[in-house]
Each structure stands twice: as C-alpha cells, then as structure tokens.
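Notes follow the structure.
A protein chain is absent from this complex, but the other protein chains hold their places.
Moving on to chain A:
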Amino acid sequence: MSAVMVDVHGVHKSFGPLEVLRGVDLQVRAGEVTVVLGPSGAGKSTLLRTINHLEKVSRGWVSIDGELIGYRRSGNKLHELREREILKQRTNIGFVFQNFNLFPHLTVLHNLVEAPVSARRRPRKEAEETARRLLDRVGLADKADAYPRQLSGGQQQRVAIARALALEPKVLLFDEPTSALDPELVGEVLDVIKDLARTGTTMIVVTHEIGFAREVADTVVFMDAGVVVEQGPPSAVLDAPRHERTRAFLSKVL
C-alpha cells in the first residue's frame, strides 16, 4: 500500500461561536482519489480549505507528504509559519475553486504561467511550454491567448485545473468544481478530473456528483455537521451505508 499523502488529524474549526469542523480525521494515500460528500453546511469546503491553510485550524493539524501545513513543531508547541513559508507550502497543494477564480485581466496562458514564474521561480519560457502542454491536455490548446471571460464556464474550469497543475502539486483539492456549471458543461470538467485520476494524481474532491464518486473514487467520505460520519470504498458507502444519516442523504440525492 502506498504512503499517506494527506493526513488530517483531529481538526476543529470555529467561526466565532459556530463550530464548523468538530474533530475530523482523514487520510489520503498517494495516487488515490477521495470524494467528500455531504449536505451543505457539513463542513466539506472548510475542511478542504484547512488542508491548504486558507483557513487556520482551531485545533488539530494537517500534514502533506509528512510536512506539517502552516506550522512548525518544536517539542509540544506548534509555531505558526510566516506567510512566505505558507505560500511556499501551498505551491505543493493545487486548489480548484467552485467559481474558477481565474484572473480575468490575464490571458489563459498568463493565468497558467503566473504562479510557476513568481512562486517557483521557473524561467518564463519553460513555464510557457508547460502551460501549453497542460492546455493541450485539458483540450484547450487553441485558447491560450483568450481572456477567461471569453470562455464558457466548463472551459474556464478546465483552465483553472490546468493552472493548478502547472505547479506540479503533490495533491489536488477540488471544491465543488462543477456546482457553478450548466448541466451540459459538467461532463467535460468531470472527464478532465477522471483523466487525472487514471494517471495517479492524488486528489480530494468535494462534490455532489454521486455518479462521479462511484466511478472514480477510491474512498468516499460522508460528512455531516462537522464530522466524518463514515468512509470507505464507494461500493460500501454508496450502496450499503451503515449510518442512518448517510442513508437519508443518499436517498435525497440519488
């Protein structure tokens, strides 16, 4: 069995009096795809955002490939890292947003080149070659010089995935990548993610697409009210859920 790539350990997160995550444990092995399901408000997105330290955890810790995220441990203390160090860690963690968040004032190519050049100090020419290869991979080689707003939602999300891949991250996080898309555009984005799954990219995908979970996931995690209710292979969680809450959720979405 491959090594643990993402290790989420006893993570709590509160926004003021509201406790969104109440002790989440999750392990993702290298090359595996984990799909996180659950009703809205379950804390799925917050969990994903704590993994790349977009949200600071209130308690617990997250590590990627054995490296603590956002903190440095000495003895029994966790020292918060400087912003610069956190930014550096994030280059190992690709993040794909629900609303794409492409940079509208930059062309598609420049969207892909920006981070490798400024955060990874890659030579621009090399970064552009990588970018064009990635655009080809997501089927948008001809859109390199277009601006994001000239693309459809599905194309924009494929660009966003290519942008995340440009940093060659150790893990890719997807926060409801198809929720902002028209139904007929969902397929093209899921196809790209499936293709990544086949090539052994470690991924955590928060989604409402049960069919996608069944087809692609190695592990399905069901979350509700800030905790992981159950997890396991899709055949177990989706077809024979052991918990009442999982059954109730699945009966509503299937």
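Structural remarks
Operating definition for what follows: a residue touches a chain if its C-beta (ideal position, glycine included) is under 8 Å from a C-beta of that chain, and two chains touch if they have at least 3 such contacts; residues count from 1.
As a working rule, contacts and distances are computed from a predicted model.
When the unshown chain is looked up in UniProt, the name that turns up among "1,2-phenylacetyl-CoA epoxidase subunit A", "Nitrogenase iron protein", "Amino acid ABC transporter permease" or "Hydrogenase" is "Amino acid ABC transporter permease".
Summary of contacts with the chain left out: across A:R72, A:K88 or A:R198, the touching residue is A:K88.
Considering the full assembly, A:A115 is the residue among A:M5, A:I69, A:A115 or A:A144 that touches the omitted chain. Contact residues of chain A toward the unshown chain are 52, 54, 83-84, 87-91, 93, 95, 97, 99, 101-107, 114-115, 118-120, 147-150, 163-164, 167.
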